[in-house]
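With one protein chain withheld, the remaining protein chains of the complex are depicted in position.
For subunit A:
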Amino acid sequence: MINKEVKNADEAIFDIPDNATLMLGGFGLCGIPENAISALIKKGVKGLTCISNNAGVDDFGIGLMLQTRQVKKMISSYVGENAEFERQLLSGELEVDLIPQGTLAERIRAGGAGIPAFFTPAGYGTEVAEGKEVREFHGKHYLMEEWLKADFSLVKAWKGDKAGNLVFKGTARNFNPMMAMAGKVTIAEVEELVEVGELDPNQIHTPGIYVQRIFQGNNYEKRIEQRTTKIK
């Protein structure tokens, strides 16, 4: 067993430098690496390029790193829930690259899987296609899209063991498994860190080979964006 355990988020992110490219798991605020984000704010690294499906909300998730002006560029599919984001974008402080969600997911997967490019129909005939190679296969047009990789991937799982094996819960899985594959250094935070042997190998979602550091997070807020309940 290779022991990947580190003490906490500060120790896990200690060597993330200014201007690093990061991937951060999550869809909306669901399955985001809350502890690693807090540690990045404490460390104060600047000039970050963040690859994440969304950009958080004003006072939570990546939105917190926007408040502290630590993000230079966002690569996302949907960024609609954040007024500070909008302000920085319109003032030119922040660069944004918007990518169709399925293309984003597949580019990250390709990065982790060693596939430098692939063809997808998403965005053909739209402004997303500008500057991209188009090929026709079986009478349909496809765009060539390249892999995405990161210096560090910050992912969040429900459970993990000290060998870095991860299990996700509900729809908090989302982008986390592919991002774990596509980071040079992948840092996983989990709600419950267990000894090796305690997780059933049949139930592992992300094998430990993709994870370099793992720690048990604490004080998870797990904020809900749209609390919706059954109409009585």
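Just so we're on the same page, a contact is a pair of C-beta atoms (placed from the backbone, for glycine too) under 8 Å apart; a residue touches a chain by one contact, two chains touch by 3 or more; residues count from 1.
The rule is simple: contacts and distances are computed from a predicted model.
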Checklist outcome for this item: From the options "NADH-quinone oxidoreductase subunit N", "Sarcosine oxidase subunit alpha family protein", "Cell division topological specificity factor" or "3-oxoacid CoA-transferase/3-oxoacid CoA-transferase subunit B", the chain left out of the display has the UniProt protein name "3-oxoacid CoA-transferase/3-oxoacid CoA-transferase subunit B"
Checklist entry - Which listed residue (A:Pro100, A:Gly160 or A:Gly208) would be found touching the missing chain in the intact complex? => result A:Pro100
Checklist entry - Which listed residue, A:Ala12, A:Ala39, A:Val79 or A:Ala163, touches the chain dropped from view? => result A:Val79
Checklist entry - Which of A:Ile41, A:Ala122, A:Met144 or A:Ile204 touches the chain that is not shown? => result A:Ala122
Next on the checklist: Applying the definition given at the start, please give the residues of subunit A touching the unseen chain.
Outcome noted: 27-31, 53, 76-80, 86, 89-90, 98, 100-106, 108-109, 120-128, 158, 168-178, 222-231
